[in-house]
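Here the complex is missing a single protein chain, while all its other protein chains stay put.
Presenting chain A:
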Amino acid sequence: MNEIKNYNRRKFLKSAVLGTAALSVPWYLRADETTASSLVLVRGGTSAEALEAALAELGGISRFSPKGKKVVVKPNIGWDRTPAQGANTDPELVAAAVRTFVDADAKVHIFDFTCNAARRCYRRSGIGQAAEEAGAKVSFVHEKRFNSVELPGGMVLKKWPIYRDYLNADLRINMPVLKHHSLAGVSMGLKNLMGVMGEPRSTIHKQFDQKLIDIVSPILPELTILDARRVLRRNGPQGGNPDDVEIMNTVIVGFDPVAVDAEGARLFGSDPLSLGYLVEAENRGLGKIQRPADFREITIG
């Protein structure tokens, strides 16, 4: 209520002018502070420390004014695998993200349309419990809660069912895990959005690059937190062999989903330009593969 009371004409005009100016720039290039970065890579530290440092570099989450907002945090909970196996997002990192937004008085909702039996995945990944304890609402994906979304720029697909809670959110935080995938090459943020897509998902693999970008174009997240703490290098996307996991203790956070994925690919040791879907995404103007000028790299400890 205070906000409304104090909202006088001058402030309105000021914000209207600023807002219009801001809207003319792509949202991920907008920065509240001149010192803020748009893409940060943090090495070392605990999950919570790394995330905190990264978000501070990005200008803090206050730029999203998360108070009272419906925030969807979408980790990868796709597989009935333990955190050490690197197939799902690190539960501690998910918990840290949840706490950050819960502390900012946002309503955080967590879900993923899993590949293995949902209850097994939520349990063994540790994310179900960790997110709930951190204050998020954790729910399973209900097969009747998908809305058919028009894909205006779609090259192959014209519409696809997308999970309603994701569409209705005020703020979407994508929390993929960096890992090998035999078709995508490297699975990261854009691939992780398959967890909000409805069935028949397995048909997306035919003409994968076009179809994936067709669907993600209108549903891009506002923030991507790429978990590269335990990286599954082979036998992805679900792994299972501890030898395939490399401990990298790295987190990449950014506003541009394409830039985050490109940085992730570089970290993984792949040329982002070799990943068809990233090239496709850049060609359609979803983001930039090239490392932005304000890119920051931090090492903790």
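Throughout what follows, a contact is a pair of C-beta atoms (placed from the backbone, for glycine too) under 8 Å apart; a residue touches a chain by one contact, two chains touch by 3 or more; residues count from 1.
Criterion: contacts and distances are computed from a predicted model.
J.: One chain isn't displayed here; going by UniProt, is it "HAD-superfamily phosphatase, subfamily IIIC:FkbH", "Spermidine/putrescine transport system ATP-binding protein", "Carrier domain-containing protein" or "4Fe-4S ferredoxin-type domain-containing protein"?
T.: "4Fe-4S ferredoxin-type domain-containing protein"
J.: Using the touch definition up top, pick the residue from A:157, A:183 or A:279 that touches the left-out chain.
T.: Answering carefully, the residue with contact to the hidden chain is A:183.
J.: Looking at A:53, A:95, A:115 or A:281, which residue reaches the missing chain?
T.: Checking each option in A:53, A:95, A:115 or A:281, the one touching the absent chain turns out to be A:115.
J.: Touching the absent chain in the whole complex: find that residue among A:241, A:283 or A:299.
T.: Within the whole complex, the residue contacting the unshown chain is A:241.
J.: Out of A:74, A:99 or A:124, which touches the unshown chain?
T.: In the full complex, the listed residue that touches the missing chain is A:124.
J.: On chain A, what residues meet the omitted chain?
T.: Interface residues of chain A facing the absent chain: 80, 115-120, 123-124, 139-140, 142-145, 181-183, 200, 202-203, 205-208, 235, 237-241, 244.
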